[in-house]
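Below: one structure, written as C-alpha cells.
One chain of protein is taken out of this complex; the other chains stay put.
By written order: A, B and C. Residues from 1 in each chain.
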C-alpha cells in the first residue's frame, strides 16, 4: 500500500494526566487540524494515572514513560522516523524550564505552557540552549491564537485607531475566591504554592496573559508601572489579585487588572484600546466579536467567519468555518499548534511565525519581576525590568 | 513494543473534498477527542481534488477511492483490523440515502449529514437496511450536540418550566440573499438545485435544524402546522425562506422561521420556550449561555463549563473545560462523534445514545413534506405527515 | 407683573386615577417638556380616588369632576383663556370612543389611548365628528414616539435597506401568565373583560402596537394574514396570545407575535426588517440602540443622543440629551405630546404631524377585526379588512 507524502508531526507530552486541565486542551488542539500525532508521554508521576492517561490517548504502553527524563532519553534513541519531534510541556510552572531545556538539548522542538518559568532568572539558560539546538520554541499563550485578536492587532498596525492613548486590560476570575487549595483541588494547589507556581500567583498565572495580550494587540511596550497586589484567601502565600497602572514607551497609559477572587467571574479577559481615531474592544468569552468604533462613526462589530466582511488575512487564515458557527478556546490553541507545525515543516529554527516565542516568555517573566518590584516599592513608578536573566 | 488496549475507530468519508464546508468540520470533530481515525475517503468526483484531499488528511493514497462504491467494496474486503468501521456521509443531500444504504448493507456504521434524504419516500429502504445490518446509524444534527441544548431539554424534562405553552424557534441566515449560485459558489449551487438538495431549499437545509431543535428541547411533537414559503432570488427553484405556525400534540403552539435571505444574519438559530412556571432561551451563536427565567424570579443565566453551577450531568458530560473558555460548533459536533464512538464500542445496534437517529431523520423528512403540503394548501392547518415512507 | 407670551396648553384627563398605570405616564410625559398644564380631570368613578388624584395632580378641587360628561360640559362653559384645550383619554378601551366623540363635539382636541375602540364599528362616528370639529385627534401609540423608531423608518425610506423582504415583529409579555384578574389586579381585570377591553385581549392590547410599529417602520401595509390565537389562563374570555403570518401589499412577508403569557418577558417589543441591501433591528427595552447591517458590511449600532453620528433629523429632533444618557418610555410618550402641542399651536385641524391619528386608529381596529376573522377561519389567508366602520 502506497504511503501518503503528508506526515503528522509526532509529539510527546510531559504532564497532562488525569485531573489536569490544560493537557487535555493541548491534545484536542493538536488533534484538531490533523497536523500532529501524540506518540508518547510522561503524563503523571503517579504510575496508575500515567498508564491510564496513556491508554486514553491511544499511545503504545511502551512509550508511556515514568519520567520526562526517561522519555527524552528513550525517544532520542529511536529511529528518526519513529522518534517524537516535539515536546508539549504542560506541567506546573516549576518544570517548564527544566523540561524545555533538556528537550531542546536532546534535539526536540518545544511547545511550552506559560508562564515560561518561575522567575526571570530561572529562564537564564534557555536562550543559549535554544540557539544551540537549532530547534523551535513556542509558548502557549492561547489567547494569542484567537483570530480576532490578530484582527485587532492588524487594525492597530494599519493605523485605523490612530495613535493609541489608552490601553485597559483586565482578567478577572473568581474560582480562587475561596481557599480551594485546602480542599484538595489540584489546580488550585500547585498554582498557590510558590515551589510549583513561582514567585507570583495570579499575576504569573493570568496577569501574564493580560500583559501579553495588551502588548501584542497594541504593539506598545510597557515602560513603567505601579502595582498593588493582594492576598485574600486565609493562609495563601501568593498574590491572588492585583491592580496595575502603566505607561508605555510609545506614549499610552492604562490599567491592568488580574484577579482570581472576583466572585462569579469565569475567565473575563478583556482588552480595550483607545486611539485618536478609533477604539477596539475584545472580550475572550465572546471571542467571535470584535468591537470597533471609529471617530464620529457608529460602533461596528466585526464577526468571525471565513466569509465575513471586514477581516484581514491574519484573521481569516486562523478561522475554519463560516460566520455564526462559534469557534472557541480549543480552536485558538489549535491555531498555535498549526503555526508550530508549519514552522517545524519549514525548518527555520528559533521561533514559529504566529506563535509566542522565547523572547515573549522572557518579557512575561520581566513583567512579573517588575510587578513584584513595584508592589514592594513605595515609589509610584517602577521601571520595567530590562535585563538578561542572571546566568 | 507492546500495544495499547485502546483503539481509535477507523472511519472513512464520502464527500468533503476541497471547497466543501461540512466535511472539514466532521474531520475536526472526529479528531478532537481522539476517538476516531480517518483511514479512507472518497472526497470528490474530481480526481485531483480527491487526491489532494487524501494527502491533506494524511490518508494512504491507496485508500483514497475514486467513488464511494469502490470505497465500500474495497474496504469491505480488507482484514477486520484494518477495515474502516464507520462511514461519514458528508455529501450533498441526494447522496445521503444511496451511500448510507449501501454502507449499512456492506456492514458499516453510518454517520450521515442532515437532512436524511431528498424527501420522505427516498428514505424508504433505510429502516429495513439498518435493521438487517446490526449496525448503528447517526444523523449529524450538530446543534443537538451542544451541552446547553441538553441542559435546556433537561430543565424541561424536570418540569422546571411547567407545562409548555409557547415554542418559538428561528433560524435566520443571510448568505443566500443574493444569487450566489449564479456566481460559482458551490455551497449555494447544490443547495438551490432540486436534484442535489431535494424537494425543499431553506426548509430542508436549516428548517429541519430548527424543527429538530424545537422538538428535542421541548419534548413536544408538532401535530399540525401552517407554512408559507417564498423564493426571493430571481431564478431560484427552491424556497429560500419560510414562516410557519404550529401546534403540538402536547398543547403548545408557536412559530418556526427559517430563512436564508435575512441580510446580515449569520446563523441565528434561536429557540425559546415558555411554560407555566418558567422560560428558556438559547442562541446558537452564543452557545455557552442558557437563559432561564422562573416565574416571579429574576432571570438567570446558566453558563457552560465543567465547573459551573446549575448544570446537570447531560450538560456536564458534553463539556470539556472550565467556564469562560468558549467551546463552539466543532465541539458540539465532536460530542455527536463521541457518542457514536461509545455506541460503536458498546455494540448495541440501531441508534447511538445521544445522537439523532434514523427515526429523527424520518421525522425531519416528514416535517419537510408537511411544510410543502401546507404551503401548497389553502387550508390553515395541515396535519403532520404520519406515514411510513413509500416502499 | 408682565406676562410671558408663551402659554402652556391646558388639558384635562379622563381616567388615570390611583391604581391606573398609563394615566400617570401621560401626566409625566405632558409635563416633561413644559408644553402642557393639567387643569382638570375626571380620574375615577370612585369619588375618593377621584378627589385624591386631583389633589395629587395639583388641580383646583372645583375642576375635579365626578364624570367625564360633567367635565366636558363645565369646561366648555369656562372662559376661553381658562378652559381646557385638550382631553387626554386614558380610560379602559370601552370609553375611548364615547369620550373622544363627546370631547370633539364639545370643541376639544383629543389625545386618546390605544386601541382606538373596542372594535371597528364602534369607531364609526369618530371620523365625521373629527371632521366637523376642526380639532386635532392623536392616538397614544407610545412606541412611535421613540427617536430610533423614527430613525429606522427614515433608513427604510431612504432605501438603505433596499426592497424589504421580511418583517418580523413580536411583543411578548409575561404578566398575564397567571390569572391575575381573579386576584384583584385592576389592570388585568379590565383588559381581560370583553365589556371594557373589546373584542380582543392581547391582540388588541399589544398586538396593535406590534402591528402599528411594523407598518410604521416598514412603510408597508399588511394585505393578508393568517392568525392563530389562544387563551391560556383558565376562565379567561379573551385571547392572551397569538401568532400571525402575514404578507404585505408591497411584497414582504413575515410574522407577528403578541403574547401576555410568555413567562418572564417584560415588554419585549422588537421589530426586525430584512431588505435586499440591509437589515434593521430595534428592541424597545433597549431603545437607544438601533442595529443596522448593510449587505457585506459588519453590523453597526446607531446610538441615540443629540450628538451621535449617523442620525437623521427625525431622530435628532426627538432627542433631548447627548448620547449615553438613556431616554426611555416617558420621553417617547413626551415626544407625542410635544408634537400634539405643536399641532395645536399651529391650528391645522385633523392630525398632528408625528402623532398617530384617527386613520391609524381605524387601521388598528381593522387589524383586530382581520385577526379575529382569520382566527375563526379555516382558510390560510384572510384578506385585511378594507371597509369603513359601519355607521
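The rule is simple: contacts are C-beta pairs under 8 Å (C-beta built on N, C-alpha and C of every residue); 3 or more make two chains touch, one makes a residue touch a chain.
Just so it is clear, the structure is predicted and the values come from calculations on it, not from any experiment.
Identify the residue among C:109, C:303 or C:363 that touches the chain left out of the display.
Looking across C:109, C:303 or C:363, the contact with the absent chain belongs to C:303.
With the full complex in mind, choose from C:45, C:221 or C:285 the residue touching the hidden chain.
C:285
Can you work out which residue in A:222, A:238 or A:262 touches the chain that's missing from view?
Going through A:222, A:238 or A:262 one by one, A:262 is the residue touching the chain not shown.
Thinking of the whole complex, not just what is shown, which of B:61, B:249, B:301 or B:383 touches the missing chain?
Looking across B:61, B:249, B:301 or B:383, the contact with the absent chain belongs to B:301.
On subunit B, what residues meet the omitted chain?
Against the missing chain, subunit B presents residues 292, 296-303, 308-310.
For subunit A, enumerate the residues touching the unshown chain of the complex.
161, 165-166, 168, 172, 174, 177-178, 226, 228, 230, 232, 241, 243-245, 247, 253-255, 257, 259, 261-265, 274-279, 293-295, 299, 377-381
Mind listing the subunit C residues that contact the chain we can't see here?
Against the left-out chain, subunit C lists 1-8, 21, 24-25, 27-28, 31-34, 38, 54-63, 173, 175, 265-268, 284-288, 303, 305, 307-308, 320-331.
Assume only the chains that are shown with their structure count from here on.
Based on Cα centres, what is the most central chain?
Measuring from the global C-alpha mean, the nearest chain centre belongs to B.
Which pairing of chains accounts for the highest number of C-beta contacts?
Summing C-beta contacts for every pairing gives the maximum at A-B.
Which whole number of Å gives the spacing of the CA centres of subunit B and subunit C?
Comparing mean C-alpha positions, subunit C is 44 Å from subunit B.
Measuring from the mean C-alpha position of subunit A to the mean C-alpha position of subunit B, what distance in angstrom results?
That pair's centroid distance is 34 Å.
Where does subunit B touch two or more other chains at once, residue-wise?
265 - these are the residues of subunit B that touch more than one other chain.
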